[in-house]
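For this view, one protein chain was removed and the others were kept in their places.
So, subunit A:
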């Protein structure tokens, strides 16, 4: 598992495109949208927008890691690496864990960088740092778990891009990352509660402002962890089919 992790990590570190998607683009969007939505506002209103946008765009952009995960698995499948590894004593579980963990590390770093940027540039509050750290870990597990499932199911890399766009952007819209849910129609507000973005964003905002109760934290953690676990289970169950489609 460690060997798979190491090679996957090296490949990702060499991928300059990943730096753009992971750090540069989210920072550009955050700066851009904060400047647009805070134009003409001051004090509490401005702070409200910033506290919504910084975690909102963090949550939205971490979903794009699914694209990189998809391409990596498709490459392994089409190049024959999956089949070759299946001929070695490496178990499917170890292979999936080895592929999964580098993306957890990347997403964790991404969350830390984006929130640190928010703290330095916009002085966002971080009133419950322990809960915020736990949420970062749980969100990481949730998104990469989803990514794992999608990566093993998609037939092509482009399909992965398409599904990620729907999940990331659709979820961002319905989950209240772009505009507060209370400003949206009732039906959308109800649907939004089925998205991981909603739970992550709400919990992040509350933890930042120090209003996240333990029970609300547990609910959000449970929802996000469940999605991550379901993702891993789907990946494990669909692995034989993924191997069947592998070259070599």
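Basically, a residue touches a chain if its C-beta (ideal position, glycine included) is under 8 Å from a C-beta of that chain, and two chains touch if they have at least 3 such contacts; residues count from 1.
Basically, contacts and distances are computed from a predicted model.
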Legend entry - Which of "NADH-quinone oxidoreductase subunit N", "16S rRNA (cytosine(967)-C(5))-methyltransferase", "Gluconate 2-dehydrogenase subunit 3 family protein" or "ABC-2 type transport system ATP-binding protein" matches, in UniProt, the chain that is not displayed: "ABC-2 type transport system ATP-binding protein"
Legend entry - Contact partner of the left-out chain, one of A:85, A:108 or A:143: A:85
Inset, instruction - Would you indicate which residue among A:10, A:36 or A:166 is in contact with the undisplayed chain? - result: A:10
Inset, instruction - May I ask you to list the residues on subunit A that touch the chain which is not drawn? - result: 2-3, 6-7, 10-11, 14, 79-81, 83-90, 240, 243-244, 246-248
